[in-house]
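After this line comes chain A, so read on.
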Amino acid sequence: MSLLEVEGLSARHGLLNAVREMSFSVADQQVVAIVGANGAGKTTLLRTIAGAHPAAGGTITFDGLDITRMPAHRRVREGIALVPEGRRLFSELTVEENLRVAGRRARPGPWNVGSVLDAFPMLTPLRDRRAANLSGGQQQVTAIARALMTNPRLLIVDEVSLGLSPTAVDTVYAGLGRLRDAGATLILVEQDLRRALSFAGHVLCVLEGRVVLAVPAGDLTREQVTEAYFGLQSSEPR
Partner candidate 1 sequence: MSKAIPAARALTGRGLSKRFGDLVVLDDVDFSVVAGDAVGIVGPNGAGKTTLLNLLAGSLRPNAGTITLDDQDITTTSPATRCRRGIGRAMQIPRPFAGLTVLENVLVGASYGAGLRGQHAYRHCAEVLDTCGLIELANRRADSLGLLHRKRLELARALATGPRILLLDEIGGGLTDAEAVDLVVTVRKLRERGIGVVWIEHIVHVLVQAVDRLVCMDAGRIIADGDPQAVLSDAVVVDAYLGKAQ
Partner candidate 2 sequence: GKLADDGAQATGSTLKIGFVSPRTGPAASFGEPDGYVLSLARKAFAGGLTIGGTRYDLQIIDRDGQSNPQRGAQVANDLINSDGVDLMLATSTPETVNPVSDACEAAGVPCISTVVPWEAWYFGRGAKPEDKQAFKYTYHFCFGVEQFHQAYTHLWPQVPTNKKVGVMWPNDSDGNAIRAALGPLLAKDGYTIVDPGAYTDGTNDFSAQIAKFKAEGVEIFNTFPIPPDFATFWRQAAQQGFRPRIAQIAKTGLFPSQVEALGDIGAGLASAAYWTPTYPYTSALTKVSSKELADGYQNEAGKQWSQQLGPSLALFDVAAAALRAVANPKDRAAVAKAIGTLDVQTPVGRLRWGKGPNGNVVATPILGGQWVRTTGGKYPLDFVLCENSSDPNVPVAAQLKAYGA
């Protein structure tokens, strides 16, 4: 049974078609990595799923519910959380306040300020620091922690390891692993292919707004993915 069903989804920026009739589905408790070159439309796709960008066509179904026109904040209540590109923390709020804002209307679940800080111990000394004064990596971790506070069933992370030091990447993936093990579904954009292929069960390659490859991660070689990046392979139906 698939948790997320995307049918013929399109999204535009003005005249530019950033997402063109994409169709794919994500099963419950699956981990999907989305890869693709700069400007392929990954961010736009994720934002459309989370409701931060309007769909120009097609449908998005979440757990049997058509959410194509649902506003973003309601999708959060249904269990979709997005870690947006560029972190987008509330800059004047402290780290803890950032977490609490997200926790206020959260679905019930295991994540709260305490458990999130346990999962990302590097945040504990930063609790009372204003988000604007964090380093790039610290912001990235806070953004992921904040998304967890909503207790998502589907967590979408755009550029997971961007700006993270190697140890921080390990911590973050450990946290995501715990989430996966607790039964959540994950969609990640990750440019570190090795990571992506080892962590994700499925890989979705996006090229110029289209899904060109959608296969289980185990069946995939780096070469196949690289080819898909540059469009050398004819698109396969999922």
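Keep in mind that, in the parts below, a contact is a pair of C-beta atoms (placed from the backbone, for glycine too) under 8 Å apart; a residue touches a chain by one contact, two chains touch by 3 or more; residues count from 1.
Selection rule, in plain terms: all candidates are chains of the complex that A comes from, given by their letters.
For clarity, every value in this text was computed on a predicted model and none was experimentally measured.
Novice: Every candidate listed belongs to the same complex as chain A; state which one touches it: 1 or 2.
Specialist: 1
Novice: Which residues of chain A touch candidate 1 in the complex?
Specialist: 13-14, 16, 35, 37-39, 43, 85-86, 122, 133-138, 140-141, 159, 161-170, 191-193, 226, 229-230
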